[in-house]
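Here the structure comes first, spelled out in structure tokens, and everything after it is commentary.
Note that one protein chain is taken out, while the other chains of the complex remain in position.
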Amino acid sequence: MIKVGIIGSTGYAGGELARLLLQREDTEILWYGSKSYIDQSYSSIYPNMYKLTDGKCMDDNMKELAEKVDVIFTATPQGLCASMVDEDILSRVRIIDLSADFRIKDVSVYEQWYKLKHGASQLIEEAVYGMPEINREKVKRARMVANPGCFPTCSFLSVYPLVKAGLIDTDTLIIDAKSGVSGAGRGVKADSLYCEVNENIKAYGVATHRHTPEIEEQLGYVAGKPVTVSFTPHLVPMNRGILVTGYASLTREVTYGEVKAAYEACYRDEYFVRVLEKDVAPQTRWVEGSNFADVNFKIDPRTRRIVMMGAIDNMIKGAAGQAIQNMNIMFGLPEQTGLKQIPVFP
Amino acid sequence: MIKVGIIGSTGYAGGELARLLLQREDTEILWYGSKSYIDQSYSSIYPNMYKLTDGKCMDDNMKELAEKVDVIFTATPQGLCASMVDEDILSRVRIIDLSADFRIKDVSVYEQWYKLKHGASQLIEEAVYGMPEINREKVKRARMVANPGCFPTCSFLSVYPLVKAGLIDTDTLIIDAKSGVSGAGRGVKADSLYCEVNENIKAYGVATHRHTPEIEEQLGYVAGKPVTVSFTPHLVPMNRGILVTGYASLTREVTYGEVKAAYEACYRDEYFVRVLEKDVAPQTRWVEGSNFADVNFKIDPRTRRIVMMGAIDNMIKGAAGQAIQNMNIMFGLPEQTGLKQIPVFP
Amino acid sequence: MIKVGIIGSTGYAGGELARLLLQREDTEILWYGSKSYIDQSYSSIYPNMYKLTDGKCMDDNMKELAEKVDVIFTATPQGLCASMVDEDILSRVRIIDLSADFRIKDVSVYEQWYKLKHGASQLIEEAVYGMPEINREKVKRARMVANPGCFPTCSFLSVYPLVKAGLIDTDTLIIDAKSGVSGAGRGVKADSLYCEVNENIKAYGVATHRHTPEIEEQLGYVAGKPVTVSFTPHLVPMNRGILVTGYASLTREVTYGEVKAAYEACYRDEYFVRVLEKDVAPQTRWVEGSNFADVNFKIDPRTRRIVMMGAIDNMIKGAAGQAIQNMNIMFGLPEQTGLKQIPVFP
Partner (left out) sequence: MIKVGIIGSTGYAGGELARLLLQREDTEILWYGSKSYIDQSYSSIYPNMYKLTDGKCMDDNMKELAEKVDVIFTATPQGLCASMVDEDILSRVRIIDLSADFRIKDVSVYEQWYKLKHGASQLIEEAVYGMPEINREKVKRARMVANPGCFPTCSFLSVYPLVKAGLIDTDTLIIDAKSGVSGAGRGVKADSLYCEVNENIKAYGVATHRHTPEIEEQLGYVAGKPVTVSFTPHLVPMNRGILVTGYASLTREVTYGEVKAAYEACYRDEYFVRVLEKDVAPQTRWVEGSNFADVNFKIDPRTRRIVMMGAIDNMIKGAAGQAIQNMNIMFGLPEQTGLKQIPVFP
């Protein structure tokens, strides 16, 4: 039985962690951390779990928690995990951080994009970027995993095989992303009101979104040189889902088969990444409620570009599901444990 | 391993049966029946199941199917199951019919409301109305189960405890129901187009909806006398979910505790029916993606009426989930097998 | 040129007033009242009006405003209008109050349901309930109009002809209402977040909603005796629209023609109330963006009840449009001035 604590359990990502973990029989949630709802029953905050847990919300005390559990998930605002974690804690418990605190290796890049002073920069080097498709072996041995962002996950998985195969000119890379509203979290703000979001689409964070350096860093490792991307997220009136449409110039003429082979080389053995059949475009509905990432591409000979597409459920492969996938790897469990939900449709 | 065949597997209810059953390890789908898509791969019709099944769609041949499987689900238009089933088939395989063919015991009532000649009226008596909360013992022994309709399931579970306890005057019973669009099925018709449904609500089938006699018959058994209800469904712009708001005059002054006790008497041991806490109204989002029915009530002393409320996922407790619940009972499995999904939110 | 001031201009109803009035050439908005946004440009709050007004938000000062304009609309929280208006102001300017402060004649009923001390109870008697279909002559002479609530408008117009004709037993009247989310206003609260409302339906204010006594009072005048109704509103995932489904027992057997005649007797000359053709159910999409109320009914011989249905745009006939209709009447203009928008579809 893996004993689990969740700090930030009443946000949407925290709620999704709880929902997924409560469905397992090999894990037990011992701590529903939530500063805002201390002493309230967890199922009064998330009535979908009514009668399924009798947990109560507790304060954020990582030190105490580290005594009690085997793994802590932090689903908290940027900066909070870094302000709480230290060597002493890491020596006693594994940490899977769903915030951005340990995703970016260059602390100055982090501080510039997040406008925060990093609280534990000495631990950045050790933290493993928790994208199993590229870092599985490192995750196995990690004490702390930096769980990737939702946009970076979908962007990276869509583009990665072509960068790896050297088939695209990374200087021309443009990523146009579309997200459901749960990505904005459960915080109460005017921009997230139903009537402000419904029947509307808009870009936001144009040329300034904080997931940009995370995408660039990871693609840079693959390319073996710095990568700069134009990244624009859009808000779509739906609860869940991210769709990524990427554009880049081809480095040479390619056939469908060559590109397909590049994707298969990366994902043939990846249960959670599904390379779709020719001319089938990924759609968020076909991954909703699951840990799958569906990816595909379209060669455009007219423009000598390639369009790369990917779809994930931002709450699962983009947050809680990937975090649990990392937990499975860290604890030596089959990677799919508790994550075999088939996408829900309609 | 239970071998399963689904006739009508490409409709929404059929797709949900496949999705739920593919997640189990103790069942195997041997037959994806679908007249319209013969020989096409099932996952090309339901890409959420891409790479999760390699099944192909097959013709509707109940005789052949009966040789191969242990249980057949029919998720077909009204009249089709009755036209295919007979004593010979029933002697070889269990049938769980998701259509209305065997729900109503009085064949003339069926024929009047459904405008169809019944094709197997000799089997109506034997078929068991598959509402486990009232017919669990009969379901255990059934060769054929008539799986309840979505509106009747939600209506019945919301109202049943009060009829049973004699606390409401059934002559005053009004049921105002609201359904998501998946209830209309995957058939291509103008009224189900996105732009015709979105940003809209309407009543339909006013005073003529075919689920009315099913509700009346089942409540009549509980009341021990004929029950006539006003039933009005409405179409709500959402994929899934049914909400029922029932109104009736109280037969006498009651306290909150008395009514609560009436609900608890019926549902204390029912895993899938959750009686909510005082003044908490059921919401479809808290049951979506699960087999739960959430119910509650509000006494209105001003009008001497009681408002009864219930919420289900129409695709699960209102169709495929309840059908599988019945399968579990028929095959002696724990009733919750494969049905413990926690509602998905948001 | 009618000079207009709006107090509470940055809420949804205030925004709708501004939008409708800016489209006219015979009115001029001189005062965009908004405590929360003082000195900000109005079109930065409502960018749909970008370049169409250069107004700035101003403080709530009814005294100063009364000097400058011919009519003041108050689209403010309950209690605010009553706290500002007095005889001196009324002697200088007309008031159209979109809040509930002057809708209910019995101040004790108001104070009980609204949990507020009324600030100007001496003016209640004079205020005219601004439902033109019944009070047109009184509105003409009014200094202050209490603009009806959204649910009461739709409920009343749906039920009124049958109460007037004595065809229904008002003791059996049940009104089940469904509203879009804009009815909850632009206030920032968790319950109005996109992900909390989308893909969901729920009842709220069951047996306690504050529009209940308003409906009862107005129907009581028509019936000539007190009327008590069961009223339950529901929140529907759409921006605009109210649908009402009313149920009552018939006082005698009736024909379709008789009931139709009762509706026509009330609405034959009412431009804004459309009695639909036989068996056509009102839908909110067919009135959205307009000042129309679509109504119809269905006789149910099985239950000896009648189902009454109505649809309005809650922001227009349910708020700003009806307020402008009242303004037109008060200022001797053709009643449809500025209100002939055809419903927008899809």
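Worth a mention:
Letters are used for the chains, namely A, B and C, taken in the order the chains are written, and counting of residues starts over at 1 for each.
Heads up, the rule we're going with is that contacts are C-beta pairs under 8 Å (C-beta built on N, C-alpha and C of every residue); 3 or more make two chains touch, one makes a residue touch a chain.
These figures come from a predicted structure and were not determined experimentally.
Within the full complex, the chain left out of the display is in contact with A, B, C. One of A:Lys178, A:His211, A:Arg274 or A:Lys317 touches the chain omitted from the figure, and that residue is A:Lys178. Remark: the omitted chain is touched by one listed residue; of A:Lys3, A:Lys56, A:Lys298 or A:Lys340 this is A:Lys298. Per the touch definition above, the residue from B:Ser182, B:Thr212 or B:Ser230 contacting the chain not shown is B:Ser182. Shown as candidates are C:Thr74, C:Ser182, C:Gln218 or C:Thr232; the residue that touches the absent chain is C:Ser182.
Of the candidate positions A:Gly183, A:Gly241, A:Gly321 or A:Gly338, contact with the hidden chain is made by A:Gly241.
Remark: the residues of chain C touching the chain excluded from display are 12, 15, 19, 22-23, 46-52, 181-182, 199, 239-240, 274, 276, 280, 283, 285-290, 294, 340-346.
Taking the complete complex into account, residues 12, 181-182, 186, 188-190, 192-199, 237-239 of chain B touch the chain not shown.
The missing chain lies against chain A, touching residues 172, 174, 176, 178, 180, 195-196, 198-204, 206-207, 228-230, 232, 234, 236-241, 243, 245, 247, 281-285, 288, 298-300, 302-303, 305, 307, 309, 311, 346.
Simple rule for what comes next: only the chains that are shown with their structure count from here on.
Here the spacing of chain A and chain B, counted between their Cα centres, is 36 Å. Centroids of chain A and chain C (each the mean of its C-alpha atoms) stand 46 Å apart.
Averaged Cα coordinates give chain B a centre that lies 39 Å from the centre of chain C. Annotation for chain A: residues 12, 181-182, 199, 239 touch two or more other chains.
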